[in-house]
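Take a look at the following structure, please.
Note that one protein chain of the assembly has been removed; the remaining protein chains are unaltered in position.
By letter and in written order, the chains are A, B and C; residue numbering begins at 1 in each of them.
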Amino acid sequence: MSGVWFLGARLGRALLMILGVLVLSFLLVRLAPGDPAQLMAGEAGVDDAQYIAKLRSEMGLDQPLPQQLLHYLGQVAHLDLGYSYRNQAPVWDLLSERLPATLSLMGSAFVISSLFGVALGALAALSRQRRRWLDGLISNGALLLYGTPPFWLAMLLIVLFSVKLDWLPAFGMQTVAADLSGFAWLGDRLRHLVLPCLSLSFLFLALYVHLTRAATLEALQQEHVYTARAKGLAPSRIVFAHVLRNALLPVVTFAGLQLGQLASGALLIEVVYSWPGIGRLMYDALSQRDYSVLLGGFLLISVLVVGFNLLTDLACRLIDPRIGAEGAAR
Amino acid sequence: MRDSSVWQRFIGQPAALIGALFLLLLGLLAVTAPWLCQGSPWEMNTTPMLAPFTQAGHWLGSDMLGRDLATGLLYGARVSLSVGVLATLATLLTGLLVGALAGYFGGWLDAVLMRVAEFFQIIPQLVLAVILVAVLEPSLGTIVLAIALVAWPAVARLVRSEFLSLRQREFVQAARVLGQAPLAIVFRQILPNALAPLLVTLSFVMATAILTEAALAFLGLGDPDAMSWGYMINASRGMLRDAWWMSLMPGLAILFCVLAVNRVGEGLRIAFEPARRPGDST
Amino acid sequence: MSAAQPILLDVEHLRIALPSGGDRSHALHDLSLHVREGECLCVVGESGSGKSMLAKALLRLLPAPLKIEHGTLRWRGEDLANLDEPAMRALRGRDISMVFQEPMSALNPLLSVGRQIDETLQAHGVKDRAQRRARVVELLGYVGLPDPERLYHAYPFELSGGQRQRVVIAMALAFAPKLLIADEPTSALDVTTQRQILDLLRRIQREQGMAMLFITHDFAVVEAIADRVLVLQKGHYVEAGTAAQVLGAPQQDYTRQLIAAVSAAPDHPRPTLAPGKPVLQAQQLEKHFSRRLGWWGRRTTRALAGVDLQLAEGETLGIVGESGSGKSTLGRCLVRLLRSDGGSLHWHGRDVTDLPEARLRGQRGEVQMIFQDPFASLNPRQRIGTQLMTGPLAQGRSPAQAAEKAREVLGLVGLPETALARYPHEFSGGQRQRIGIARALAVEPKVLIADECVSALDALIQVQILELLEDLQRRLKLSIVFITHDLRVAARLSDRIAVMQAGQVVEQGATAALLGQPNHPYTRRLLQDFALHAPVLEATP
């Protein structure tokens, strides 16, 4: 009962959130100067005013703004993201074509940054007593990663690993026209993924290290850790069941919140590594004033982030029985 | 007396102290840049593509237009620091206002404001900033606005939660019982006690602002009148192989600046912390 | 217990150093003690006496920078220093168990109660899952918890404080330990619960033949449970002996003071009051708290359900009740920190029930409050002077007048003027509570609401603060509403007492009459629980 209720309430909130994002991004995007019809006509080498007017009315740009907004919301409600006149394709087709690239980049970066970040952060906190140097090494290393501009790092990595050392490819997500299959195909994809994924991971890795370390240090101070020790539990059991489990809560919450930022970071990385992802699609759409694609991209990312938030909320609820329970008191 | 102890705790931390000194020095250099360097950073006053330490007067070399890199770095510090400080201030003001309103009044206002804050946290911030700057035309003002617009929710949430918890604290209630006016309570009782976590968050905001400005400049969305570090990296990208120093130095400058801000924030947190948990006698 | 029992634990010349920079160099100085099988040794001391360090040192659980500097710890004759970490671990939770003070934080909030007991069994080699489970359920039942099968899956936050403490005890008893170290196991609990937990521990000790090292600050508890007593002051040994010896004929002044503080009768008998005019009146006061449940649901609790009170000039009204009885809500309603949902409130005959906050502000000077927690009630970021001036300034005095007032009230509560320029963290708990009182006095109130204003303090300090209050009341003609869970304190200070339960005043009357002939069953039960501790009646004037 309470679980269903919790889920329902969360879903409702998530929908509200997505609606908000839609309206906000719609208004923002439409405020931008630049006329897509004019731009498209120019690109097509046509500069007669009639054709531009025709394009504008095809795109619905001649309608008043509120009406465009309502129309768009209605469309989205029917799961129709609209049509990109610039690309002559339904927006959803464009997005879904790019989705795997973005998901693999963000997914791998998320997994790497969170796994290693949490592990290193916890290790740093646990080493604080006995091996201070290790804590120092990890914390300061993380700090360095945090301060390094990702795009700059990406540039340096390409020069080092792909141009100088020739270990890894410099662009794209696959070797085109190589006709690979099976493991060779997978290996090729992975080799292409390494640099973009690392470049994107580092910043978040640093954040995870920082957060996990702080949370673990705090968890170590908890009274119940003394209880656990007084019970004669083995150190490993104490660390995993009583320290890390509790330290994980803020980390999981953070993971939910930072996904949007991961998407932001992906934009920069996708550009530098020519990764055919949604961030780049949106960036191109912005310069082409391809509103429907831009909005679709916003919507898709918001759905991803909100959905992921929902997951982390559920994860928090799994970890912490107090959340969502009736009469929860700390 | 308390001041001195916070101060002492702060300067007792070498990392924080070095960070603070670095920022202070950078700030000083940035402020005095017009007197330290001849001419503007845009001035093409020497041979293009001069390597560092090859010509007196242009110790750090020059870029492809013959602009002095040292001058560029100093003026870049002006941009980075002023964007950092202004964006942080704008974030602070917005966050403070929203957080205080939400935390103090609660109820539906709180609910609405926090939902709005969530919108801004969910939208990918850099993408939003890119669009904003593209929409409003790149200038220091719009960049600061874009950064503040995406950064305020974190501060607002923090302020709100501090307000909620501090409002229940006995000394705040005591002030109410004594008849202190609400605004005075906010400014004399609540805010000073929310300072430590606020400072830490603000140091993160500032570091992020510096990085975001660099990222925007990298995407070509910097203020075209402002020689910034991100701009310098972007401008020298094609030269990474021929003239590595042109992008290395601004990159390192960003790195050190962010590190320093972060260390200072951490140092402040530690310096303020003991006062936040008084009485460890039990 | 007889001295013939073999010695279980032997501590010799234990010395634990504190990190430099603290107010003391050592947590414990050269402490020696022993515990025999089956006996209960109470280590008594105020906060800061180092008694908690003793408990942690025994299990080698001292927090990071602290170390045993000197001394030996012998467990059944074997030097614990010779045991390696695995051997020590085998000892913990199996032969020597521990119960902590704060049941809220002693349990991992994220694990079910059953799992937390279960993992103790698992850690000490009970492999069979079913067997462990049966044992856990048995233990939960043994410590008197209802429906142990269901409780197995409960999480700590779903339990009350007393229930949690029972869980902690059940956990400690998993292997029928030889020695149970109990560190202030009852001080965070209500009187009634306190008594139940003490009963439980005594019963277990009897049934299991278990020895106990019982650490407490409360001589009332000592009296209830100790075979032998050891008194500590600031890490120094004061005296030791059987419970009868120490309680009956204490050798040292310090011990005598501690005992006196518990049973303390007032130095000055309270004068009988002529009925004065009412300064504070509450009629049918109601306060509801509602909490949202999901989107539509709301749960409303009636924290105050029609309370009638009257405070006469110069009178002290004690309000007694357990936590959750609504007494703190009442206090906050009386000073209008909370606005009541029904009934009326009069200050000096003026109706302030629904007076807007802005207009009330000018009258705030009349009724002041002293808060419970001396640490939380002062703004850590303001100098004492500033804090004392806040009230007068808010009431429209000039800065000079306010500063003058601040000096004056500081003198009233017996603190030097140098305190004005200092910050709260530079003061001890008792001093801070004095500052809190001074702050209230700075606006020259006629009525003081004191909400549990001594319960966070050590016994000796409690006495000083109570004496200060009595003194101030006499000198300044104050009327006081004294809210407390401690019947003894109420009895000592109050002219009249009102007993609260579930948001209602169940009984009200002159102190002697009420304590002598309680009418309401709840009052009787409270009295009974306190009787266990100390003769309450002795304290009444």
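Note that in this section contacts are C-beta pairs under 8 Å (C-beta built on N, C-alpha and C of every residue); 3 or more make two chains touch, one makes a residue touch a chain.
The working rule: contacts and distances are computed from a predicted model.
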{"item": "Name under which UniProt lists the unshown chain, selected from \"ABC transporter substrate-binding protein\", \"NADH-quinone oxidoreductase subunit K\", \"Malonate decarboxylase gamma subunit\" or \"Multisubunit sodium/proton antiporter, MrpF subunit\"", "value": "\"ABC transporter substrate-binding protein\""}
{"item": "Displayed partners of the chain not shown (whole complex)", "value": "A, B"}
{"item": "Sole residue of B:Leu219, B:Val258 or B:Ala271 that reaches the chain not shown, by the stated touch rule", "value": "B:Leu219"}
{"item": "Contact partner of the left-out chain, one of B:Ala235, B:Cys257 or B:Ala271", "value": "B:Ala235"}
{"item": "Options A:Arg56, A:His242 or A:Arg289, residue touching the unrepresented chain", "value": "A:Arg289"}
{"item": "Residues from chain B at the interface with the omitted partner, ascending", "value": "40, 42-44, 48, 64-66, 134, 137-138, 219-221, 224-225, 234-235, 237-242"}
{"item": "On chain A, residues whose C-beta touches the chain left out of the figure", "value": "32-36, 38-40, 42-52, 86-89, 94, 97-98, 101, 155, 158-159, 162-163, 166, 169-174, 176-177, 271-274, 276-277, 280-281, 283-284, 286-289"}
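Keep in mind that, in the parts below, only the chains that are shown with their structure count from here on.
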{"item": "Centroid-based (C-alpha) most distant chain relative to chain B", "value": "C"}
{"item": "Inter-centroid spacing, chain C versus chain A (mean Cα positions, whole Å)", "value": "49"}
{"item": "Distance from chain C to chain B - Cα centre to Cα centre, in angstrom", "value": "45"}
{"item": "Junction residues of chain C - those touching two or more other chains", "value": "none"}
{"item": "Chain A: positions in contact with at least two other chains", "value": "none"}
{"item": "Residue ranges of chain A in contact with chain B within the complex", "value": "16-17, 20-21, 24-25, 28-29, 31-33, 143-144, 146-152, 155-156, 159, 163, 257, 260-261, 263-265, 267-268, 271, 279, 282-283, 286, 294, 298, 301-302, 305-306, 309"}
{"item": "List of chain A residues in touch with chain C within their complex", "value": "5, 9, 12, 129, 222-224, 226-234, 237, 241-242, 245-246, 319-322, 325-326, 328-330"}
{"item": "In the complex with chain B, residue positions of chain C that touch it", "value": "47-48, 52, 332, 335, 337, 360-362, 364-365, 367-369, 371-373, 375-383, 387, 390-391, 394-395, 421-426, 428-429, 436, 439-440, 442-443"}
